[in-house]
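Step one of this worksheet: look at the structure below.
The complex is shown incomplete by one protein chain, all other protein chains being positioned as in the whole.
Right, chain A next:
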Amino acid sequence: MIQGTWIIQRGGVGMVALLTALERTYAAIILVFVICVGVAMAVAGRGDLMAAHGWIVALFGMVVMAVLLRGIDAPEPWEERFREYYDDPTKVGIILALIWGVIGMFVGVWVAALLAWPDLTFDAAWASFGRLRPVHTSGVIFGFGGNALIATSFHVLQRTTRARLPDQLSPWFVLIGYNLFCVLAATGYLMGLTQSKEYAEPEWYADLWLVIVWVVYFLIYIRTLARRREPHIYVANWYYMAFILVVAILHIVNNLAVPVSIGHAKSYSLFSGVQDAMTQWWYGHNAVAFFLTAGFLGMLYYYLPKRAGRPIYSYRMSIISFWGITFMYMWAGSHHLHYTALPHWVQTLGMVFSLVLLVPSWASAGNALLTLNGAWHKVRDDAVLRFMMLAAIFYGIATFEGSFMAIRAVNSLSHYTDWTVGHVHAGALGWVAMITFGSLYALVPWMWKRPALYSARLVELHFWLALAGTVVYVFAMWNSGITQGLMWRTYDQNGTLAYSFIDTLVAMHPYYIARTVGGLLFLAGAVVAFYNIWMTISRPAPVDEGAAADLPVEPPAPRAWAQAGE
C-alpha cells in the first residue's frame, strides 16, 4: 500500500512535470474557475440538494489543484517529448476505468441481491433500490465504459494517425472533467437527485458541464486528425468519432430542460407525453448504439487485429458495416415503445430497422471472428485474445436477440420482463466488458513498457470467472423473464388471470439468487483484473532488451524539435 501511494505521488508529479509552464497556468486558471463555480452553486443552492453538489465540485477542484501544485515548479519539459506519443491521460484513464468498474459492478451485485432479499436496504434512503440502481448503470456504463473509451481512443487515435495529440491540456480536461460528471451523477442519485430519464438521470448543471467536456473531446479528435501523417483514416477512428459526435447530439437534445430556478437542482423537460417518451428512447437506444456499441467496435477493430497480429479480415466490410450501423440505429429506438401511444407506423419503422440492423451487426461480429480464423492456436494460448473473441461472439448473440425482441409480437412477451435485463447483460457483460478487459490487458504492458502482464494465469482465471458469471447471469434472466412473461399472460377457464403478481415474484426468486451468484463471479473477475494490472504497473520496469524496444535508443539530446508537427 505504501508502495502504491508512492507510485501515485511520483506519477502525479511526473505527469504535471510534462506539462509546459503555460499549460500548467491554464490548468490552474480552469481549476480556480471550477472551484468558484462550485462555491457559487453551494451559495445559490442553499437549502437545496444543489448546495451539496456545489461543495463536491469545489472539493473535486481542490483535490486536482493539490496534485497540480505539487509539480507546478518542475522544470519545463524537454522538447524531446514531441518525439513520443502523449500517453499519460490514457494511463490514468485505464486506472479510473478499472476503479469505476469494480465500484459499478459491486453496486450491481448489491442491486441484484436487493431484488432477491429486499431487506438489504437497512432502512436507509440512499440504499434503496431506486437510488442504487442508477449508481450501478451509470457506474458501469459511464464510469467503467466511458473511461475505457476515452483512454483507448486517445491511444488508438495517435497510433493510427501517427500524430501526437495536439496539446497536453485538453486531454486532461476531458478525462478529469468527465470524471467530475460521473461523480456528480453517482452522488446525486444517492441523495435522490434524478431527472428520471434512464441513462440520462443527472440534472441540468451536470448535463451542461458534460456538453463542454464533450465538445473539447470532439475537438481533440478533429485537431489530431488534421495533423495526421497517414492519408487514410483507419476505420476504428470512424467508430470512435461516431460515438463522440452522436453522443453529443443525443445528450443535448434529450436533456433540453428548464430548471426551476438557477439555484435549484430540479428541472422540467422541454418535451412531454409521447414526444418525451420518443425522445427519451431515441436517446436511450442510441446510447446503446453509440456508447455501448460504436465506441467498443472502435476498440475491437484496433486491438483485436493488433493482438492477433493479423489485419482485419475484410476492411471493406468494416466500412460498409460502419455506415450501416450508424445510419440504421438512428431509426430503431421506437422498438422500446411497442404497444404504447406512439403511432403504429413509427413502431413498425423501429421494428423493421431493428431487423435490418442485424446485417451490419453480424458483419462486424463475423469480420472479427474471421480475422481470428487461422490463428486459433493463439486464441487457445492467449486469454487476452480469447476475451476479444468471446466479446465478438456475445456481440453476435446480443444483436441477434435484440433484433428478435424488436419484433412486436415477441416484444409483447419480453417487454417489462427480466428477458430484457438478460439481453442487456448479454451485451453488457459478454460484449462491452469482455472487449474492454481484453483491450486493457493488451494495452497495459504497452503503456507502461512492461514485457508482459504480471500474471498470465490470473488473466486465465479472470477469463473463466467472467465467462461463468455471464452465462449464469444471462441464463437466469432468460428463464426468469420467459417464466414471468408467460405467467402474466396465462388465463384460466373464466378468462381471468391465472397468477397474481406475487406468484410471479415467488417464481422468480431462485433466478434472482442465481443472478446474484453470477454477478459475484463476474465481480470477482474484475477484482482479479484490477489486482493483476496494478501489480503490472507497480513492478519495477525491466531492463532487458526486448521490452525497451520502443524506448528512445540513445539518451535524448536536448535538440530543438521545434513544435514538431504543430
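The working rule: a residue touches a chain if its C-beta (ideal position, glycine included) is under 8 Å from a C-beta of that chain, and two chains touch if they have at least 3 such contacts; residues count from 1.
We take it that contacts and distances are computed from a predicted model.
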| Absent chain per UniProt: "NAD(P)H-flavin reductase", "Cbb3-type cytochrome c oxidase subunit 3", "Lactate utilization protein B/C" or "Xanthine dehydrogenase family protein subunit M"? | "Cbb3-type cytochrome c oxidase subunit 3"
| message | Looking at the full complex, which residue from A:F33, A:F129 or A:W323 touches the chain that isn't shown here? | response | A:W323
| note | Contact with the hidden chain, among A:G47, A:P75, A:P231 or A:G273, goes to A:P231
| field | Candidates A:R83, A:R489 or A:R539 - the one touching the absent chain | value | A:R83
| message | For the chain left out of this view, which of A:T90, A:T160, A:S364 or A:T536 touches it? | response | A:T160
| message | Take the complete complex as the reference. Which residues in chain A touch the chain that isn't displayed? | response | 82-85, 158-160, 162-164, 229-232, 234-235, 302, 305-306, 309-312, 315-316, 319-320, 323-324, 327, 343, 345, 349, 446, 550, 561, 564-565
